[in-house]
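First up is the structure itself, then whatever we jot down about it.
Heads up, one of the protein chains got dropped from this complex, but the rest are sitting where they should.
Moving on, here comes chain A:
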Amino acid sequence: MDKRNAIISVKDLVKTYDDFTAVQGISFEVYEHEIFGLLGPNGAGKTTTLEIIETLREKTSGEITVNGLSVDKDAGQIKQIIGVQLQAAGYYPSLNLVELMELFSGLYGVDIKPMEMLEKVNLQDKAKAKYKALSGGQKQRFSIATTLINSPKIIFLDEPTTGLDPQARRNLWDLITEIRNGGTTVVITTHYMDEAEQLCDRVAFVEHGKVIALDSPDNLIDNLVSSGFERKKEVKKANLEDVFIHLTGQQWREG
């Protein structure tokens, strides 16, 4: 992929709460059609940064544009071109998936066929099920389906694979890659470095509210290796997760 246009640009973003500073001067750009990872420990400021870009939270200072729109002035327009999956969001109680899809199509003001959206994330069999009755992986896939309703330019996924078993996790990676291949930019946060390495075109490491590194996973690894770093244990050709997948099968299961 060529030198790309920045679809999101974050400059000197600062967010302070009453007693502490969650984000202290973050700058980065997300290019069109890439999967961009925000990595870092809990409390590093990943979710705060994401929610400010999503116009869900006010920033203290800094400049952010999304597809050329400013978060200060054009929040409404930004919301129409992004899809947001929140960490641990809930859905309207007592409604089944099709009804929830209808609700969201109304909220986004677009006409969609609920079943087609559910097919995209392989949940057509669960059309009449309630969100609460879904397994962890199914819940995440449904959440992702709701982010796709308005055919967004960018989707934000906040820790979508946390708590999933290896099969469900790999299944979700495939789904996310598919969405990116369809032309949507993906911004994702995660704790799992193997996931970031597999999935992300570029990653930013966030620590104590600052970006401490930003590059493609390959370059970051190469840089570390060239600085003389060596793993204590020699790397084998497979890891324990490969063994797990090999033994339990590739297909994800939902129970």
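Everything that follows uses one rule, which is that contacts are C-beta pairs under 8 Å (C-beta built on N, C-alpha and C of every residue); 3 or more make two chains touch, one makes a residue touch a chain; residues count from 1.
Criterion: contacts and distances are computed from a predicted model.
Comparing "Hydroxymyristoyl-ACP dehydratase", "Acyl-CoA dehydrogenase", "Transport permease protein" or "Aspartyl/glutamyl-tRNA(Asn/Gln) amidotransferase subunit B" against the UniProt entry of the hidden chain yields the protein name "Transport permease protein". Here the missing chain is touched by one residue of A:43, A:106, A:183 or A:249, and it is A:106.
The missing chain, though absent from the display, is touched by one residue of A:89, A:133 or A:193; that residue is A:89.
Contact with the chain not shown here comes from a single listed residue; of A:80, A:177 or A:198, that residue is A:80. Hidden from this view is one chain, which touches chain A at 54, 56, 76, 79-80, 82, 84, 86, 88-95, 99-100, 102-110, 146, 150.
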